[in-house]
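Here the structure is laid out as structure tokens; the discussion comes afterwards.
Of the protein chains in this complex, one is absent; all others appear in place.
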Amino acid sequence: MRFRTCLLGGAALAILGACGAYALTLRSSMAAITPPSQASFDKVTVEKGAILAAIADCTVCHTAPGGEPFAGGLPLKTPFGTLYSTNITPEETTGVGSWSLEAFKRAMREGVDRQGDYLYPAFPYTHYNHVADDDLAALYAFLMTRRPVKATPPPNDLIPPLGFRPLLAGWNLLFLDEAPFAPAEDQSAEWNRGAYLVEGLGHCGLCHTPLNLAGAEKTSKTFAGGVAEGWTAPPLDASNPNAARWSVDRLTAYLRSGLDAEHGVAAGPMGPVTHGLSTVPEGEVRAIAVYITSKMETGESAQQHGESLPAAKPLDNAEEAAATHQAGAAIFAGACAGCHGTGAPMSSDGRPSLALTTDLAADDPRNTIQTILQGIPELAGQKRPLMPSFAGVFSDRDVAEVTAYLRVRFTDQPAWPNLHDAVVEARNEGEKP
Amino acid sequence: MKRSASQLNRRAFLGAGALTVAFAMAPRALAQLPGASGGTAVRPDLPGDLKSTPMLDAWIRIDAKSAITVFTGKAELGQGIKTALIQVAAEELDVDPGTITLVTADTARTPDEGLTAASHSMQDSGTAIMNAAANVRMLLTNAAARTMNVAPETLSTSGDGQIHGAGGKRLSYGEIAASLSLHVEAQPNVPLRDPASYRTIGTSWPRVDIPAKVTGGEAYVQDLRLPGMLHARILRGPSSGTRLKNPPIDAVAKMSGVVKIVQNGAFLAVVAEEEWTAITAMRALQAAPFERTAPPLPQTGVVETLTRLPSRPITVLDAAGGTAVPVRTIKARYTRPWLAHGSIGPSCAVAWFKNGEMTIWSHSQGIFDVRRVAADLLGLDIENVHAIHAEGAGCYGQNGADDVAADAALIAHELEGHPIRLQWMREQEFGWEPLGPGMFVDLEAAMDDQNRIVAWRHDVWSTPHNTRPNTAGGVLAGWEVTPPFKAPEPQPIPMPEGGGDRNSNPLYALPAMNVVYHFVPEMPMRTSAMRSLGGHMNIFAIEQLFDELAASAGIDPLDLRLAHMTDQRARDVMTLAAERFGWSARPRGDGRRGCGMGFAQYKNLEAYCAVMMEVEVERETGDYRVKRAVAAVDCGQAVNPNAVANQIEGAIIQAISWTSREMVTTKPTHLTSFDWGSYPILRFSSVPDAIEVHIVDRPGMPFLGTAEAGQGPAGAALANALAAAIGVRLRDMPLTPVKVKAAIGVI
Partner (left out) sequence: MTLTLNVNGQTRSVEADPATPLLYVLRNGLGLSGPKYGCGLGQCGACTVQLDGEAVFSCLTPLAVVGERPVVTVEGLGTGEAPSVLQKAFIYEQAAQCGYCIAGMIMRAQALLDANPSPSDAEIRAHMEPNLCRCGTHMRILRAVRRAAGSKNAETEAVR
């Protein structure tokens, strides 16, 4: 969820900005404060804030590779140029040390910084505006008790005229839903907690919902799936190809471990999300899972049985696939079978057969391609599946061949069209800024 | 003294085939203990392994052209032993090391010096070769004196392989050797060269094995290629205590390129012309389900697992003394999970059964035991089995080497005439090699009002650290064939070497010490020797308790150690490390940075080593890294200082990996650590910014084993540095970032 190619189509935006109420674009600067001392926050509030920050995954966007946590500077590649995340440590001049709680709340809810400048909606204030006051106060307490780091991110590099922030006023007018979160009375407390977290701090929709031309979530298609950093964020509604196999237990475990034996590994931008959730109390993650599975329309039955539907014996059309995709079969045998073939050792450790992964069953081949190109890198000594990148080994044609083979061998879905183009595109999208 | 790479290249490795040279070996018997000499001491008055093999020509031979061959029963494991032994021989023979060819462990050619283990090689073999060489130089000098008709005292050597007399007279070693028998017993107390005039010892002579290793030479058993060689793969369940259920043998036997499926009881292997075919066939067979043949693996932590099993208490130390009244008592428990050796290259062996004779190339640490095991397994006369050491990937104790050698022999026995190369797969090495035992230590100490430690109680629990095979009952294949061989009852290794209790007796001068080893013979997971054995755990515990005591008394941890240390050499390494580290001016713990130290004399018998480390912790995540490590080591006479430094650096990095992140994980049915994703070890991004190793020079002093001396002190230094940094002490390995973060809390 690190980031989503949001932001607006250039032309659309220009028009919006031009006709957008000019008066709205002028936001006041809020008074700078002296950074409050650590002692001015109580520990319980800070601890609560830490959990909320983990659910929001602040550190993922606000930490540059190898940089200090929360000090910003992570480049976020967009079709409109590159944005750099900001320093949210309580440092007085380069961070948020001089921000009052009120200034912080305004930023979180309205996307306007203390000085009165608009923030880009890559920062998910469209979700954070649902967050309750005391939770924002806890988050504030958490951030203000971090180690102050003096660091200024590189300037954003956006195509004109997007560098002109007042244009965002028009965008907000159209897409910022300021209604507070309203619990559904016919749902359980757990479901409502999940809804609050998912719609608010968790900002799941930012990746898992398709965006319109202006880079805002299509509210009519909430959770119908989206694209993030060149990866598909699978649908979290009934159209999820493996919806039937998700139960609350499974999804909870997946979100906290990044691995599910009947689904796959959290790869791409989802990897850091599950890493963040591994530190969150299980109850909170379970609430998230309750809500999401209800959106997939599997929650209730699964909850009743406490288990998902048992998977059918994993599909394996090995012979058919080898006959139709000879080149792909050779590549698979030499490069993939060591881990994913029948009798490979990883199958004994509860790692899913390829036939059970969501990526191969999806309508879009993007995640399969990205996983092949980028692999699943090691995360600082953590025990988790490792897969090497094949970007330097396979040509686009090789990737297309093996992808086509996988689809036939491990699914009963129709062949993906135009795989070669999809590989070329995925290579470009997956490139780090 | 420096030699160019080309001169060093391709010096005798891989034992040059099955060349059989029979010559004088002392009879041998005796069960093996790690590091113990292989043979019976027939001449206890002689130094090192000359005790069991006193004949000089068992160690050194010189031909008429002055070519010198030196024989050792020890093996190159990556510790640089070849280079060091050549240096020792060159020094005492007084020749250029480049003129020496070294033959390592080979049952037909070299003395049986038992295992290459427990950092004993320099002590056992180095000492023997040193004295044998001195004997040979004396015999050459005496013979030359007779030929020249002068008194031996008038002759000298000058490092060029000649005996020099007055007036420019000289004789080359070859000329003399032609009529001199070295088939004589060594004499004790033969004069050694004066350390002040050493030419080779003490210099960092370039390692002889490296040029081939960096240019693609055939340096390893894995690289051995014999005419008509076939490739084999072994078929087993995912880990020890499992077996495959109904693998599709008939179908796979028909695969093109498959030569044979070897089956004997539960032993199953596939042999093919091409290695890739063997692997493909193996996968097809392995697609079968597996079943557990042993009790389920415990799913509890190490303390619960070990205390639930029967144990035998062994008193290591029971010293009462001192009368001072304790005023402060500290008690703590330290744990370590099961660890994997994790050699980068999985175990491999080549075996060839021809004309009733079996030849095995193996990277086992006990090549003479490989021979015994194979003879026992196959019912062959021991004389008909020949085992030759060939290097493998670094081994840090008993990994799969011995098992794979027996596997290969069993397969080769079924395919007479064909050399068989068998390499285990990565996951097989993880699943089937014996593990480094899980352990825990309960430690309690008390101080009096003068800050003297007046009471010390150490209880350590562990499964066996030595299940090395010397019969077919010690290897996997032996348990699988019909009828199966019975595994011998594991035995503890007695102190002073010790197994789980190795280094449980602190070197510190403490008036009252009570140390008990709770030996747990049953092994829920197969365990055996892993580098430093119990030393890593015991030193981790002892050295942390010292820091806790120091903190409770408000004393510098170094000062507390020095106040309880009377051994001057121990004091010297600690103070040298402190000086080079800048201990007194070190950054004090500030929540993020901290420094710590660890010290031990390995086994209280071998090298002294002190390690100091500085760590930096990221409080938000608990991630941390070692910024720098400084070690000081005293290994007696350092033969090759750079090689000593290399060993200590390696020990530090390996110990950081063990201590900070490693843990074998299980399900009831099998181990779930099977690759580098499920068993992560330290990578480049996490190794320290800098490591310095300083060597205390001890010219002429006896060699002290070095290769395992760094493990314990480094693990302890890391734990102490972390505690200094974050103000909370972690005692349960691995010291992961998650545990560090939990200890730090939110702020």
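Observations
Think of it as A and B in the order they're written, each chain with its own count starting at 1.
Going forward, a contact is a pair of C-beta atoms (placed from the backbone, for glycine too) under 8 Å apart; a residue touches a chain by one contact, two chains touch by 3 or more.
Just so it is clear, the structure is predicted and the values come from calculations on it, not from any experiment.
Among A:V44, A:V393 or A:A415, only A:V393 touches the chain that is left out of the view. Considering the full assembly, A:A330 is the residue among A:A214, A:A261, A:L315 or A:A330 that touches the omitted chain. Shown as candidates are A:L76, A:C204, A:V273 or A:C339; the residue that touches the absent chain is A:C339. Here the missing chain is touched by one residue of B:H120, B:R207, B:H564 or B:R619, and it is B:R207. Residue in contact with the omitted chain (choice from B:D96, B:E218, B:D442 or B:E618): B:E218. Remark: the residues of chain A touching the chain excluded from display are 66, 327, 329-335, 338-339, 375, 378, 386-388, 390, 392-395, 398. Where chain B meets the chain that is not shown, the touching residues are 5-6, 8-10, 77-80, 204, 206-207, 209-220, 222-223, 225, 231, 274-276, 279, 341-346, 391-396, 423, 425-426, 641-643, 645-647, 649-654, 657, 675-677, 681-685, 687-695.
In this section, only the chains that are shown with their structure count from here on.
The mean-CA centres of chain A and chain B are about 47 angstrom from one another, to the nearest whole unit.
The touching residues of chain A, when paired with chain B in their complex, are 38, 43, 46-47, 49-50, 59, 69-70, 142, 145-147, 279, 333, 337, 341-346, 348-350, 378, 380-386. The part of chain B that touches chain A in the complex is made up of residues 238, 280, 282-288, 290, 425-427, 431, 618-621, 623, 660-661, 665, 670, 672, 674-680, 682-683, 685-686, 736-737, 741, 745-747.
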